[in-house]
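First comes the structure, then the notes that go with it.
With one protein chain held back, the other chains of the complex are shown just where they sit.
After this line comes chain A, so read on.
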Amino acid sequence: MSDVQEATKQLLDVNLHENWRANQVTESGPRSESEHLQVTIGATVPTGFEQTAADEVREKLGSSCKISKDRGKIYFDISVESLAQVHCLRSVDNLFVVVKEFKDYQFKETKEEVLKDFEELAGKLPWSDPLKVWKINTSFKKKKTKRKKINQNSGREKIDNGQGDKTDEKEDKKGFTNNTLDSHILDYYENPAIKEEISTLVGDDLASSKDEKDEKEETHPKVLKFRVTCNRAGEKHCFSSNEAARDFGGAVQDYFKWKADMTNFDVEVLLNIHDNEIVVGIALTEESLHRRNITHFGPTTLRSTLAYGMLRLCAPQPTDIIVDPMCGTGAIPIEGATEWSNCYHIAGDNNPLAVNRAANNISSLLTKSQIKEGKVSWSLPIDAVQWDICNLPLRTGSVDIIVTDMPFGKRMGSKKRNWNLYPACLREMSRVCKPGTGRAALLTQDKKCFTKALSGMGHVWRKVHTVWVNIGGLHAAVYLLKRTPQLLFILQNKTGKELLGDAKNEDG
């Protein structure tokens, strides 16, 4: 565990213990009962990276996961004491506690009957343990009232797990009219229009984090506010997610006497329906964890959770040199420097705007961890360079890992340009990447162009694995490549023109 993580963990652990003491005083129930509470947690992850997330859970929490393959969800059991650590997972976007799972729910024939069943369901579910978990969870979350206001203005608040599947229908209780496709794209790529609001978030965050330490669990004698979010997918349902949310929500309201509130809610109840599977849960994260590192966005900033997944695929070892030669705003190297701080990360791009944004994001991250850790100064093992991907100022064979988000040709660059760019990139990357042990994880939507470019490079790159991902509705792929032991030799023929070829003899 890195120093940052260790310190964060300790901070969160301290808060949790403080709350245990508070609970003893204010509640009459036995303390030991809550301590040994086992719960099932559900997490949404970038589609395609379910296994990677499961590996992280096993590594950090010791729990094995049930994977909902290709739906971007994993489930695992933990004891409630580990809740703080769950929030430190870097491969998950959103977390919820499972109230009940129905593996094979029997839907009645008519809409009226189905909705009536939902109404009756509300009162029959085992709410008490999940609500205990929710309560504990709320007590160590930061106050985010300022954030909520900003989110409302941007309209992003309602955009939850952007799975992007065509069969998914996602509508909120009161029919928030967002264009679904837009919302999916926004979820994966941050909208530059909200850049200004987001950058003030860091300021608010810093200002409010000082109050964090004094924050104890407030006793809420007032009525809780809630809302229901329903995600429905499947061909054979005779009802809409709107209707389900409405009727289920109505019953929940009657049962708990809570107040319904779409925007300033305390409890978010999740009703996830996929064919015959239903999962009822309570959200533990207010907004997606994936925006954590980036304060200065560009037009195609990658989600931190996706960046983490790609890095993890490469299995970084201590002191590995990890390079993102087309870093954009630096999402990947920044995630790398935070999680794998015993490696060295280099962020490079040819665009001065991008490099500046990356440098700013690095500074913001430094400031954030300075305040959190209370350290005088701090440095991260990361540097930014302005360079040309086709002419990398790096020694041959000096890089252990390359992770990058290649231009899709839709938002940045063009498909035509990719035909020339991709082969040139792969060649130059093969030069700097260490033969035998080097590896690369490359994300692209232009799979055809990539495959063609790769086909001519079998002597230096071996494709090991492909992860199919969904980026804002675009079907993309992450290609995991291994650098072969074959050396690359720069030859010059008689005309002085440089050729990249195979090394026939070892360079003496």
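Some points to look at:
As a working rule, a contact is a pair of C-beta atoms (placed from the backbone, for glycine too) under 8 Å apart; a residue touches a chain by one contact, two chains touch by 3 or more; residues count from 1.
Heads up, the rule we're going with is that contacts and distances are computed from a predicted model.
Per the UniProt record, the absent chain's protein name among "Large ribosomal subunit protein bL19m", "Translation initiation factor eIF2B subunit beta", "Myotubularin-related protein 7a isoform X2" or "Multifunctional methyltransferase subunit TRM112-like protein" is "Multifunctional methyltransferase subunit TRM112-like protein".
Of the listed positions A:E81, A:D129 or A:D383, the one in contact with the omitted chain in the full complex is A:D383. Screening A:L394, A:C425 or A:A440 against the full complex identifies A:L394 as the residue touching the chain left out. Only one of A:S240, A:N350 or A:Q486 touches the chain withheld from this view, namely A:N350.
Mapped onto chain A, the interface with the missing chain covers residues 3, 318-319, 321, 342, 344, 346, 350, 352, 355-356, 359, 375-379, 381, 383-388, 390-396, 398-399, 490, 496-498.
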